[in-house]
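Removed from the display is one protein chain of the complex; every other protein chain stays in position.
Up next is chain A:
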Amino acid sequence: MSLDPASAPADVIIVGSGAAGGIAAYSLTKAGLRCLMLEAGRDYDPQQEVNMLAPESDAPLRGSATPDKPFGYFDATVDGGWEVDGEPYTSTKGSGFRWWRPRMLGGRTNHWGRHVPRWGAYDFKPFSRDGLGVDWPIGYDDVAPFYDRVEKMIGVNGGPIGLENHPDSPADCLMPPPAPRVPELLLKATAESMGIPVRAAHTAVLTRDMPDAVAPRSACFNATPCTRGCTIGAMFQTTTSFLPMAKATGRLTVVTDAMVSRVLTNQAGRATGVEYVDRKTGVRHQVSARAVVLAGGTGETTRLLLNSGEAGRGLANSSGELGRNLTDSTGASFSAFIPGLADRPRYNEDGIGGQHVYIPFWLYEKQKRGELDFARGYHFEVWGRFGVPSANVLPRAWGADLKKAVRSASGATIGLSLRGEMIPNKDTYCEIDPGVRDRFGIPVLRFAFRFSRQEVNQVAHGRRIAHALFERMNGRILDDPSLPPEKIMAAGGEIIHELGTARMGADARTSVVDSYGRAWDVDNLVLMDGAIFASGAHKNPTLTILALALRASERLAARFKSGAFA
């Protein structure tokens, strides 16, 4: 054994071990390349560290959110959240972007929401449809074969959607979806009576066993909160799938606690490796390889590039697009108390973690006819389950009355979470803060964020629909309809779908990378995470991140084979 595992010769350095880094490591090692993965966070093993079955009452404060654990005590996030100790970020005056980061092997896949819709034809060519934003250099047909494979590789359950811009998966891609629960069935009947579709959600949770010699994964046992992580491997996380599989090839070296600070380049403008800081000792190391893959997550990948290359300009930034085109999904949440669901018969309503059905966007035709006051779409994710009723559905009572009220109200609230597309605008971007550095001395990101009228109108529309649905169920609406839409929208970053700060394009003058994530300016530097998205969609991004990273990895491996990096 050499003293420093990072000093083993590598073909490719991969920065980050989340969704994008995980699939890159898998694909590249299977293709015969030796990879060195550098992960800023600590080593993490869900099998040892996830407390899957402990009741919430075992946790301090009953598992409530705190600044230390913003999604609750048992949430899998390690060393992170909206803040990471010693690693700040800033916002320009009045814009308040929030940036969610973990510091652990597997990144955010250890505790994500697992909703994995495919993007459709319009999502890749938005400019062609409505003249806003830009088209991607690739279309749905280019990505479809990778969607097919990724769905099978990570394990997705779901059903057909059969709607405009919601492409269906070929027959053998999806596992069967779980049966809907009572509140979901009520929503379905209500929505369909109003011409609004409800469909089985696509969720990255196995409903059938997935055998594998190295990392076998079991079907979901329908019981525990997925955001704690899943020791049986039913939900997709790279720590129980791609990473062990890639390691088993003998060609992956993983170094954790390795905070990459910049990409190193030579005179010829090629990447030679990276510099990283050992988070435990503060010691700086330089490692080299024939190609470098950045997959640290949208913001971090762009930060690395801005901190590399030419001072003040960054690396791979001849277009000046680095940091621009930042988007997040829009978000808003609506809920209602449904008297008809009060005192309903009990049964096991756990199911797989997360929604079993959802409302996909259905108004494309109307939008095309110019009958909507916003471009692009939104969808609703659905919640509502037996559990402790929230304070706002309980009477101001005490004693026997209160106990009775709690029993009655359990399971009688339905919620709809809106997730919508944001169109890139010139006021929303990230850049290096000229005055602030993190504890490793690395300059930090400063964010500027603003929603446009499009997003505000979109959320206002979504609220009208959500409230109409609740009213049709005779529900008592629990959110305040008199608030302006701006006031009910999640802040930028809060939906944790940040994308687009090193976007791809067909033209090196207006984009940072080509459709394979290769930096126009640096031939052996490949970006694989959400930074390369040319635009967002209302659909959650991770399936598309995975599909594009697989596509980019195979391209990179093919170029190795053809001697491009000899």
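One rule holds in what follows: a residue touches a chain if its C-beta (ideal position, glycine included) is under 8 Å from a C-beta of that chain, and two chains touch if they have at least 3 such contacts; residues count from 1.
Here is the rule we go by: contacts and distances are computed from a predicted model.
*Asks:* UniProt name of the unshown chain, from "Cytochrome P450", "histidine kinase", "Gluconate 2-dehydrogenase subunit 3 family protein" or "Acyl dehydratase"?
*Replies:* "Gluconate 2-dehydrogenase subunit 3 family protein"
*Asks:* With the missing chain put back, one of A:T66, A:T90 or A:T510 would touch it. Which one?
*Replies:* The one listed residue touching the chain not shown is A:T66.
*Asks:* Just one of A:T92, A:N222, A:T272 or A:N457 touches the chain that is missing; which is it?
*Replies:* Checking each option in A:T92, A:N222, A:T272 or A:N457, the one touching the absent chain turns out to be A:N222.
*Asks:* Given that one chain is not shown, which residue among A:L372, A:V406, A:V444 or A:A506 touches it?
*Replies:* A:V406
*Asks:* Going by the touch rule given at the top, which residues of chain A touch the chain that is not shown?
*Replies:* Where chain A meets the chain not shown: residues 42, 48-51, 53-69, 71-75, 77-81, 85, 100, 112-115, 176, 178-182, 185-186, 188-190, 192-193, 207, 219-228, 331, 333, 335, 340-341, 344-356, 381, 383-392, 394-403, 406-407, 410, 415, 417, 419, 472-474, 476, 478, 480, 494-496, 540.
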